[in-house]
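Every protein chain but one is kept in place in this view of the complex.
Here is subunit A:
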Amino acid sequence: MSTSTIAGFTPLRVPNASSSTPSTHIIYARLHSGSKKASRKGKEAVLPEGRTLFLVNVPPDATERELVLFFKHAGTVERVIFDGDSGDEQVENVEDEDDSDEDGEGEVEEEDAEAEEDSQPRKKRKTGKGAAKPTAPEVILLPPRPSRTFRKTGGTAHVIFTDDSSISRALAPSKKDRPWPTDPESPVGLAHYAALHASLRPPLDVVKAHADSYMELFDFEQAKKKQQSKYRKGEAIVDDDGFTLVTRGGAYGQTVGGGVGVASKKFQSEVRQGNGKRHRSKKDPQEKEAFYAFQIHEKKRNDLIELRQKWEEDKAKIEKLKSSRKFKPY
């Protein structure tokens, strides 16, 4: 049992007794220290310094429950956040959960976060949210996927304890290596794949209920957005400084709210590609070629030079091939 640290990390040994050959997985642990950059208010709240343990090389299939069990001897774990980069969204998540009053905009971002959020079934959160709003229709869930997800190896995690004192206990060298606790509820291996295959094929009525309820919610959100939107039919959008926003979307090629015409997409793309020949198309090319004798002469000369250049290039190419002995036929 090594007590030495590596680059400030304490290696925690996790023996694997169940496999055919005994081996030891190493988790590197350190007290979480906030980023030196202007630490934001939210970040602080999510990863409270002092009681957050930062782990590197968490087993790829670790679940929150397994980590909680693993650190049970040190104290109670409040939350586990996998793969630090999803921390930002996590922040918002937490905040959102705190105050259930959120607007429609948040919804979209929220879902992004959930895509990243691995440890929990995808749609679960949404219901919670949907339920929080008194008026919003509820989304009926698809059956959850098997809860175990596999992250890339060598991943990181933040374990937030309820108590500061747990950290030292967690980092303290222990007499005996603690084995990795396995969560029996989320199977691995063949059983996992069988369950996954089955869970992706729910009964038809569930699918229908889910899709319908989702669309109801979607329509509801759309309607809400519409209500909140500043735009009213027939009125141009004017910002605080008094500028009218010219944006496509009105009828007959006019701006939203009408009044001003908007350039068509075709026109825009033509301009972008540089072939907006509208003005020049009628005129002749500006300069006549081969009009003066010197032009003819120059053109001929350039042609010859070009010819020679190509010849020289070819020659060089063949020389190169020759040196690589390519011309020995057999």
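To be clear about the criterion, contacts are C-beta pairs under 8 Å (C-beta built on N, C-alpha and C of every residue); 3 or more make two chains touch, one makes a residue touch a chain; residues count from 1.
Methods note: contacts and distances are computed from a predicted model.
With the options "BPL/LPL catalytic domain-containing protein", "Cullin family profile domain-containing protein", "Dynein regulatory complex subunit 7" or "U3 small nucleolar RNA-associated protein 22" in hand, the undepicted chain maps to the protein name "U3 small nucleolar RNA-associated protein 22" (source: UniProt). Per the touch definition above, the residue from A:Ala223, A:Ala290 or A:Leu321 contacting the chain not shown is A:Leu321. Touch with the chain omitted from the figure is made, among A:Ala172, A:Val238 or A:Ile305, by A:Ile305. Hidden from this view is one chain, which touches subunit A at 2, 4, 6-7, 9, 11, 16, 18-26, 28, 56-57, 59-61, 111-112, 115-116, 118, 122, 142, 145, 150-154, 156, 188-191, 193-194, 196-198, 200-202, 204, 207-208, 210-212, 214-215, 218, 222, 268, 272, 301, 304-305, 307-312, 314-315, 317-318, 321-322, 326-330.
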